[in-house]
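One protein chain is absent from this view; the other protein chains keep their places.
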Amino acid sequence: MSILVIVIFAAVMSRYVFFTPLNFANMLSKYLVMWLTFLGASIAIREGEHIAVNFFVNFLSNKKKKLILIVSNLIVSLFCITIIYYGILFSINGITSTDPLLFGMRMIYPYLSVPVGFSFILIQYNLFTIIQLFSNEIKSNEKKHMQEVV
Amino acid sequence: MPIIIFFSVIFISLVLLSIPVAFSLGTASIFVYYLSGQPLGNIPMRIWTGLDKFSLIAIPFFILAGELMSTSGILERLMDFARLIIGRLKGGLLYINILVSMIFGGINGSAVADSSAVGCLLIPSSIDEYGDKELAASVTASSSVVGPIIPPSLPMLIYAFAAGNVSVAGLFLSGIVPGILLGVGMMISTYFMIKNKNYPRIDVDYSTKEILRIIRRFILAAVLPIIIVGGIVGGIFTPTEAGCIAVFYALFIGFFITKELTFKKVYKNLIRSTIVSSIVLIMIAVANVVTWWLSIQGVPQIISNFFQQITSSTNIFLFLMIILYLFVGLFIEAAAAIIMLVPVFLPVAMTYGVHPLQFGILTVLGLLIGLVTPPVGLCLSIASSIAKTEIEKVFIKNLPLLAVQFGVLLIVAYFPELYLWVPRLFGFG
Partner (left out) sequence: EDGYNIDEEYSLRMANVIPERDHIGQACNKFAELVEEKTNGKIDVTVFHGGQLGSGRETYEAVQQSFIDIAGDSYANLYTLSPIFEAFHLPYMFESREQQLEAYQNEEIREYIDNELSKKNLKWLMTLEFGPRQIGTINDPVKSVSDLDGMQMRASRSPTEISTYEAWGASAVTIDWPEVPESLRLGMVDGEAVSYDAFWSANHHEGLINYITETNFQSYGYALVVNYDWWESLPENVQKALDSSAREAEKWHVNMLTEHVNMNIREMREEGVEIRQLPEEEYLRFKDKARDQVWDKFIGDTVNQEFLDLIQSEIGEPGPYEDRWYFEH
C-alpha cells in the first residue's frame, strides 16, 4: 500500500520539480488512487475502521449482536458479489479502450481495481465477521478507533 | 416519491444494523436500481468514475500530511509557542488547547484525530494543574470542531468535490471569520467558566534566548499551514500540490529538524492514511452510484419542489437545513454526511439564493457539531476516555461551549456578509 502512496508522490513531485507538466502523471496517479481506495477499503475492514453507526446495536445483548452480525455479513456479501460480477463485465469492456495520455494503456487495468478491490472486501468482511463471532466481546467501531488513535 | 422513501428506509435500516455507511449506501442503491429497472451493470462504472477526478488526489495527501504532523513533533512546537503567548493566563492550558486546534486542526479532516492528538498532549497536564477532568475533556472536544472551519481543512475539500464547481480557495477563505469567532467565542466562554476558580498560573520566566528559540521553532512549524493555505489561495499550487508539498515538508522537519520521525513511524503513518483515505474515497465512489439514480429519477427536482411547497423563505429553508444537519451529525460522521447530502441539497439551496460558499461553511459546521453531542459524539467520547471520566458529565460541562458553536452556526446561516467579504476580497465567489 505504501508503495502506491510513494508512487503518487513521485508522480506529482516530478511534475512539480521539473515544472514540465507530465500529463501522464495526472492520469497515473488518479488510477493509483483508485487502486489504493478499493484495496485500502478492505484493510479498513480488517481494522474495523469504516464509518458505521453502532449506537443502536450497542444496546443489544451479545447474542443478538451476533445474529445481526451474520445478517449484515450476508447483505454486504451480496452487495460485493454483485459489484464483482458486474465489475468484471465492466473491466472486460476496458480491453478495447485506451488512455491516449498514458501511452495508450488499456483501460482494463484501472477498471480492474473495482472487481479486485471488492473481492478483497468480500474476503475481509467475511473474515472479520467470523473472528467477531468467535470472540467473546463484539467490538464497536468507536472503541476500536480509539485504540488505534490514542 | 414512494421509491425515494423506500430507498431511505432501506438505507437507514442497513445503517442501523451497523453496516458501514458506504456499503449500506451501495446495497440500498442495488435494490432501487433493480426495482426501478435501471441497469445494474452501471453500478461498477459509477463507482469507478466517482474517483475519476484528478483533484481527488488531494484527499490522501491532506490526510497523510495531518498524520505526519502529529508524529513529527510539529504539534509540540506549536504548543510551546502558544504557551509563550497565552500560557500565563489563568487556565492557560485550556486556551492553548483551543489555539492549537484552531491552527492545526482539520488538515487530516478528522476532528476526531485532533481530539486525540491534542488531547493526549494537553488533557493529562490540564487535569494535573486544574483538577477538573470534565473541563479539560470538554475544551479539547469542542475546540476540535474549530479546526476544520479555519483553513486548512479537509472537510472543506470534500465539500468542494461534493458540490462540484466550488473553489477550494474560496471555501478556505470563507472559513476564516467564522473560525475565529468560534475560537475566540470559546475562549471567552472558558474565561467565564473559570473566572471564579482559583486556578494556578504558569509562571515561567522565559529568557530572551529561550523566547527566540521558541519563536524560531514555531516559525518552522507554522510554515506548514501557511504553505497549504497560502499556496492555494495565492495561486501557487493546486490543492493536490499543496498537500503533496505539505507531506514533504513534514517529512523534512520530522527527519532533519525535530529528528522525531523514524521510518517505522512513517510506515505506520502511510498505512493509517491509506486506510483513512480509502474510507473517505470509497464513500465518494459509492455516492456516485446514488447520484446517477437520483438524477434519472429527477430527485433533486422533487426535493426542491417539496421545499418550495413548504416555504419560499430562505431563512426558513436555512433553519430546516440546520435542523437536518444537527440531526444527521448526531449519527453519521461529517465526511460521509457531506458526500451524501451536498449533491442533493446544494442545488435546492441555490434555488433559494444561498451562496455555495455560505452553504459550505453551514454544512461543515452543522455536521461537526454532532461530534460533541451524544449519542455518538466521537470527539466527546475520545476526550472523555483520555480524561478517564464519563461522557455525560463532560457533555453537561460542555454546554456553554456548545452554545457558542450554535451561536456561530446561526451567524453563518443568517449573516453571510460578515464572512463572505474575505473570499470576495481575493476574487473568489
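Points to keep in mind about this one:
As written, the chains take the letters A and B, and residue 1 is the first residue of each chain.
We take it that contacts are C-beta pairs under 8 Å (C-beta built on N, C-alpha and C of every residue); 3 or more make two chains touch, one makes a residue touch a chain.
Values in this document were obtained by computation on a predicted structure and should not be read as measured data.
The residue touching the chain not shown here, chosen from A:Ile88, A:Leu101 or A:Ile123, is A:Leu101.
Considering the whole complex, the residue from B:Ser167, B:Ser304 or B:Asn398 that touches the absent chain is B:Ser167. Touch with the chain omitted from the figure is made, among B:Ser13, B:Ser36, B:Ser125 or B:Ser295, by B:Ser295.
Summarising the interface, chain A meets the missing chain with residues 20-21, 23, 26-27, 93, 96-101, 107. Residues 38-39, 41-42, 45-46, 49, 52-55, 164-165, 167-169, 232, 235-238, 292, 295-296, 427-428 of chain B touch the missing chain (whole complex, contact as defined above).
By our rule, only the chains that are shown with their structure count from here on.
Mean C-alpha position of chain A lies 23 Å from that of chain B. Looking at the complex, you find that chain B touches chain A at residues 14-23, 26-27, 30, 40-41, 43-45, 47-48, 51-54, 56-57, 60, 64, 112-113, 116-117, 120, 237, 240-241, 244-245, 247-248, 267, 270-279, 281-283, 285, 331-333, 335-336, 375-376, 378, 381-382, 385-386.
Across the interface of their complex, chain B is touched by residues 1-2, 4-5, 8-9, 12-13, 16, 26, 29-30, 33-34, 36-41, 43-45, 47, 49-57, 68, 71-72, 75-76, 78-79, 82-83, 86-87, 89-90, 110-111, 113-115, 141-142, 145-146, 148-150 of chain A.
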